[in-house]
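Worksheet: one structure, shown below.
Just one protein chain is left out here, and the rest sit where they should.
Note that the chains take the letters A, B, C, D, E, F and G in the order they are written out, and that residue 1 is the start of every chain.
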């Protein structure tokens, strides 16, 4: 049974959700606008006997996660854009060593030190690999505080299930806002055996070892071995692509224009759909919940629908997810773009104006 | 006049080219397979009175580049995949502060510590932004030691011209191989004024300052100001897209199949074209020399040619540039893929087999 | 009610952010969708503070408010900044104890209240914004006095329940001014 | 000649990499396209060394050689590893001073030479691989003795020119064995 | 003869100068708020100022100018 | 009574054990190469071994076993 | 009457955004005044870091570069190596310098990089709202040590001046505070000495300023000053840890000799 709705800050909900998901190991370094995740953890972990370490840097934090995950424990870190850039080597290592881990990026405006207000400029970094080599993070984009909670819990399950890094890609809006959240009485935690964990070989009663030594590594110096390893990784990613795509589709059945938007932009767009309907323009939306794996098929299917005349991609960046949208649409319909930069959010009016322009401009 | 052809190692040629381009500031941290760039610089810079600093890490190195570039000097660093991941924050800062800088990535196989043999698994990282925020590096992919030389010189010009980071994306093959290189007697160095450089305000004879204080920064805490700044950046990127696309096109006029490949893969593919011709299959190639800006138009034009029936993208990764190829082709023709991972190179035979399969399989 | 939006603004330490939370809690108590969003932008260290509250019967779009139905101003810089953000027909609630200038717009409803006076009277800064919530509730009905009261009991820890009567009194004083 | 490919392999320190460079330099002197590529892979610290040299009239494709026209082996592990990489009709040049096993393939040309014997005779390890270049040149004509000689003058610094006669003599001894 | 003056709008009312003044003639003006919303410093006895610059040296916001 | 024996194929001919042996009875076999291509260590006078383990302790490649 | 104290031209005049009573402002002014008094404002490049002073480039009236969090010493290295005859300094907080930038500061010191580092130790992360810093005192409550810093869980404070003074490349290391007239004047002397150590080419010069953060300490400005004196100074004693023996006169002579083109032996 769902409990009462509490008004809570997004960042704190992430922390609470992680704890509910059984995560007892948080390693982080402060940065706006995600600091409340840390503050919450700093208090709670001490109270419940978990581990909270304020690392000396984001690099150290991600590598502490690497260590705790190697030992077989649920572990997480959180940061915001510049800090996430610093974690890229570590993220690539986690991919190479196939460790389950959860990383939260409450994105702020960049590049460089940039600003501290919300943005979605780290989409490419998160989904295509900001680190080196061929790897994929599962990337989840919640759109409300309630989803921050549910999807954070889910993130830990997915991480363990696939021995993969799961990134929660939020933006400053989600992290800083308060919204009602209803916690469940019991979390749907799935427990996975981790026979690979490096937690000590252990001794039998006769003094012999319980098992051979385990090793966690990402180096395979022989290219043939590394190629096999890489192909296995790719096969795992294919499996994830098949099983874990999540998205929300609204009003596709009669939409003339389909908005693609995630997280904060999808919230604003939802209101626009209502407004457009008042103007007699039928607008639908596909909201990717997993940014990777991307809902390519859903978008391709929508692109094949005769009622759908165009797509409008809305992002808090200069146009990043739009590439994945276009790859899915594959030329079948035009794809337009509206974006805001620097920490500003698009208004409903801006988006509506764009919709009207597309609709009227004979472009539909 | 071009001088005599000398047999030189790719990595050493990069270093020599940089020096010829007027770069007197090298900051780096050792990593295979690019160490010879450092070794060459360590010796040469001392001999010619330039600056060589072995930084304490790749992070420090990129930030030393940031400093030297701020002061108005040509500066560079080089590394390989894991080291480049560590530079992502710095790269994003360089983008935000609009500093000219050259970064060399002699790519090795990943993810994680991976292997030390050649790969192209850092394509996404280099071209879409491994760091945070909306920015673009100019990314150049030489395919021979001679090109390593010429394009490295060019990289410094482009960096200054656009106040932008230019990345030379090579792979272990190019860095480690020796090939003939013919140096020019004189380099086509373009000198740009840098009135923005933070090199001291200077004093007039009367003790007054020569100018107001200059500042180099990437933080714009007001979102409206940052949005303007971001839009200016995007406008610059658009300009670069218009002016600086480079590619090589081979045999498109009658090609049935067009290979897209860069660097080492394009070399191997060139031989395949010859072999395919012997089998009566007409194969052409578009070889991007700039990976960003990407030769989207050239590929779109080829996709529109009636003789072209399909594309085959060949890479040393699990399929990265293929996304840009598909975005350019935009559904007009099928795009196939052949890739190798882990440090292995595709053989001519593998590629040829793929060509034959596409050709025969009625897929063309 | 769809995306009814309120901006509260003033100096840091005046209790602006808390007042916003109380408003959101009260509406939540009524089963509404609510959001609260702090300004954590450039002015953070400048001594000013503001937040947006949105109340709605539908899932809320942007929690960041550009055009507000109501703006509650507790100091002069806020008034200069936010008066323009009020939708025509909306409300501007002004702490006349802090703000000496007058509203310039004529297409909005202006409610004046000596909130800082009330705060002085009740002995703590935080009562000022609370009294302005009284105006808000009375003028717009975006949440009721009952909900405000209930939410106080919900939100405040036991040991602080003794402060509830004071808060209600301040609230009522504000409401009385409308 | 299109992508004529040679693998040289042996222990580290035997002069394998340098011999490969000399071969490439000699072919370059003849106006050919050439490439030289060292193995810098897993075996780096294991005490073995090998490199690929490609000589061609056309721009060279991959400098990494999988199927070689010629394999020059200076120790047993190399022979075990690379014998299979020779194209049918290609050449295997074996240092019988170091390698006690016999080639197993019958579809290739095997040239045996006591290169380490020659090296002992000339007083330095490096002469062994040089003598095998003599075999290479003579057997395949991928570069001439003249080019080899000229390239020695080009590549070696003046102070080491005194070593050229010895190198040529070792080269000739190898060539004579074909 | 000395004079202390204040760039009042920069004052943040921190009181460090008040504490630093050996003559005890500085005080925060609890009656007024400056543009930034702080109670600014004020000099209660201009004539008593000895121009020692201790207040100015201690002020983190470079509010104070001293003449002597 | 002591015995020193070698896992010869692991030996890299570094000579550290030769230097460590207080009896001077170890030597690299310049006549032979082991599978790795090194001249392996050999004991020139097995009977003189006192089993002090100094060679084994010094060997970086754990080549040597000592019995006593 | 003449003006005996006014805003230095070493500052741009833009009002500081620091909180009331925050001594960042005093440190800024002292550095700015020193540059002007030494006649090097026009030949100095400063490096701002990430912390409350992230935009100190808007205040210092010399050329300024804003550096990534912790990397100011690397940025300064890049500048100083290219501008050997200019003066280069960094301005860094304790989170920036002692935590994320630990490797950069240790190595700049070890390299004997000829830069000045001005280190603002306020025992807390100011900008990001009061998290524990490496310099946070045992028992001190912060947003990430809500039950007080506990050595067995969060480790011990790092005494940066002492640590760096161990490195041969560090020529001058001093710790000062800005609690009162005398100490403020001492702090300025240390700044000037640091600049001179750089000008004389002796190596790395480091001044640690004990500084208040009234906001995140949750204290009124004057109480913060008291807390600094009572709690911080016992953990972080004031004084010169390296280069005490180098006199200003000796420095001046070295600088003059250098200007005259002579080789200087340190």
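In this section, a residue touches a chain if its C-beta (ideal position, glycine included) is under 8 Å from a C-beta of that chain, and two chains touch if they have at least 3 such contacts.
The structure displayed is predicted, hence computed values, not measured ones.
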For this session: Sort through G:102, G:177, G:213 or G:232 and give me the one touching the missing partner chain.
Result: G:102
Exercise. Which listed residue (B:30, B:319 or B:334) would be found touching the missing chain in the intact complex?
Worked result: B:30
Problem set entry | Of G:33, G:58, G:113 or G:174, the residue in touch with the unshown chain | G:113
For this session: Please pick, from B:76, B:113, B:197 or B:255, the residue that touches the omitted chain in the full complex.
Result: B:113
Problem set entry | Hidden-chain contact residue, picked from the options A:16, A:36, A:56 or A:134 | A:56
Exercise. For subunit F, which residues touch the unseen chain?
Worked result: 1-3, 7, 10, 12-16, 19-20, 38, 51, 53-54, 56-62, 64-68
Problem set entry | For subunit A, the residues touching the chain missing from this view | 24-25, 27, 51, 53, 55-57, 59-61, 63-73, 75, 89-90, 93, 97, 198-203, 209-210, 213-219, 221
Exercise. Which subunit B residues would touch the chain omitted from the figure, given the whole complex?
Worked result: 29-32, 35, 38-39, 42-43, 46, 52, 54, 56-58, 82, 112-113
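FYI, only the chains that are shown with their structure count from here on.
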For this session: Would you mind pulling out the distance in Å between where the CA atoms of subunit D average out and where those of subunit E do?
Result: 86
Exercise. Roughly how far is subunit A from subunit E, going centre to centre by Cα mean, in whole Å?
Worked result: 53
For this session: For subunit B, jot down the residues that touch at least 2 other chains.
Result: 59, 89, 93, 97, 115-117, 217-219, 221-223, 343
Exercise. What are the residues of subunit D that contact at least two other chains?
Worked result: 41
